[in-house]
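A single protein chain has been removed from this complex, and every other one stays in its place.
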Amino acid sequence: MTTEDVPLLAGEHLTRVFGRGRDAVRAVDDVSLALRPGEITTVVGESGSGKSTLARLLLRLLTPTAGRLLLDGRDVTRTSDTTAYWRDVQAVFQDPFSAFNQFFTVRRLMARARRLLGPDLTDARVAEALEQVGLRPGDVLGRYPHQLSGGQRQRVMIARALLVRPRVLIADEATSMLDASLRATILNVLTDLRAETGLAILFITHDIGQACYVSDRVLVMRSGRVVESGPTDEVIFAPTHEYTRRLLADVPRLHG
Amino acid sequence: MSTEGPATDLAPADAAAGQLLTARGLRAAYGPTVAVDDVALTVGTGEVLGIAGESGCGKSTLAAVLSLTARPPLTVLGGDLTVDGQHLDLAGRPPRTWRGGVVSLLPQGAMNALSATARVGDMAVDVVRAHRGRVPRSVALDLLADRLDALDLPRRVIGAYPHQLSGGMRQRVVTVLSTLLDPRLLIADEPTSALDVSTQRALVELLRELVGRGLVGGIVFVTHDLPVLRAVADRIAVMYAGRIVETGPTAALVDDPRHPYTAALLSSVLVPEPQVRRRRIGGIRGAPPDLADPPAGCRFRPRCSLATDACTDDPPAVGDPDRYATCWWTRDHPDERLEPSL
């Protein structure tokens, strides 16, 4: 086996059960996926499909009940060194307001990566991360979240994740609460990053239109399980699973 | 006021005839920020009018004005409504009889607006009694049951608590409750935004059903989601920076936008269609203007790639009252299509 075959980040049979006994809910049920450099993988699912739980499992914010998590082929399912893990795997979340500590300026938000980066956390590095997402550092560094626009907030959040130069970025509904006119712009930031840095991106959304625009591969989730997966063109334009078909049929179209 | 908007000029004097709603000269502000600036619109009987626009364009404010639910810090500066021949001057205090009976609001996130401790039936009794005095409980429950039957919704929800219903069913129940008194006009403010596509579709079908059966006279449907409007609306009005910049029948407006802002909005829509995968979608550069100090002339001018010096003057309304766009470029290029490349 050559190293190219080993995915950057892989989940094998990931399962997470909440509650016990009769109340047990299998939020994520036997999900396997592999993220490769320079590829955007999208998880599509309706609310309650377990897609956000899956994101938290992959981020090591939650421990799986069963299954394994592999980074570069190494088992990191229960590693206690989350600091090292988060140097490689970072995330952007849904709500561009509650993701901010409202008492922190952008500068302080960035400075919190001190433990991850140590002496590498320089002003130049922060400026570079902000410029990568199209922000002028001087414009935003001294500001509090309520002084930023919605698009700026989400860009700052992406910059925060990029600060440690991760190899995997998990975007959990990162564009859902933005205006349609802004959405495309933020998605372009992600696709450009993939092209420039070879970042592996897991994009989680309930919106098939967005999945269609950005992704290379699509996984469709329903009540904790992956019901269909494959290259975007196949899953979206030639779906085989009945659920995917129904989901696509319900999406309102613009023409015709 | 000297700022007679173009839309007002176009509204015929006898527009009230044959229309369910005729609204003219609507102005509303948050302090110095005029969020709705001289808006005029009409809704025909049995018609769904969609209001589209980015956040901060004034569309939710317009919904509050139309549904008579404006509360401080929002103040209505002026305008008048004619609904089903009844006239109302918004400068005064709106009579409370209008709210719920003549116009009713289906608010944003309505599915979470139900009381957790009351059964759906109890809420229906509250609604009916609040409006029609002490009617017997059974009368109100019968009304609800008939309405549920008519709309093919299960009767079991009458005895259910909100937490026993799915999100989609809760949203439909709220819709039924807010139209129980047969309001002439229903104002729906982003009712589908928090819903999954399947529940979104069910709600759209329910609203069309309500209009189709004449249970509500007409609907004003406010959303930022153009594909949903394509599915629900007969006509669309596009709002930008507190003004209506384009209006027209849904298909015409979507297929052949006449205002650059409409074209830009349409081109930033991401739908699972093959052309979306092939090209890079730019979104709209910049942000809507600060409404406390909007730019002179066309308000979209700073973001518009077609803008010329002419645009510093107030743009003319090009077209007729049912299909117009307020744009200098459109006036000068009547037969040219707007390319969705903004």
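In order of appearance the chains are A and B, and numbering begins at 1 in each one.
Quick note on the criterion: a contact is a pair of C-beta atoms (placed from the backbone, for glycine too) under 8 Å apart; a residue touches a chain by one contact, two chains touch by 3 or more.
We take it that contacts and distances are computed from a predicted model.
Visitor: Unshown chain, UniProt name, "Peptide ABC transporter permease", "Cytochrome c oxidase subunit 3", "NADH-quinone oxidoreductase subunit H" or "Regulator of SigK"?
Guide: Checked against "Peptide ABC transporter permease", "Cytochrome c oxidase subunit 3", "NADH-quinone oxidoreductase subunit H" or "Regulator of SigK": the hidden chain maps to "Peptide ABC transporter permease".
Visitor: Any idea which of A:Leu9, A:Ala91, A:Val126 or A:Ala184 touches the chain not displayed?
Guide: A:Ala91
Visitor: Please pick, from A:Leu8, A:Leu148 or A:Ala161, the residue that touches the omitted chain in the full complex.
Guide: A:Ala161
Visitor: When the complex is taken as a whole, what residues of chain A touch the one chain not shown?
Guide: Residue positions of chain A that touch the missing chain: 56, 59, 61, 83, 86, 90-91, 93-95, 98-101, 103-104, 109, 112-116, 157, 160-161.
Here, only the chains that are shown with their structure count from here on.
Visitor: If you average the CA atoms of chain A and of chain B, how far apart do the two points sit, in angstrom?
Guide: 33
Visitor: Give the list of chain B residues in touch with chain A in this complex.
Guide: So the residues of chain B in touch with chain A come to 54-55, 167, 196-198, 200-201, 204, 224-228, 230-231, 254-255, 264-266, 268-274, 276-277, 280-284, 287.
Visitor: Sort out for me which residues of chain A touch chain B in the complex.
Guide: It comes out as residues 46-47, 149-151, 179-185, 187-188, 206-213, 232-233, 236-237, 246-248, 250-255.
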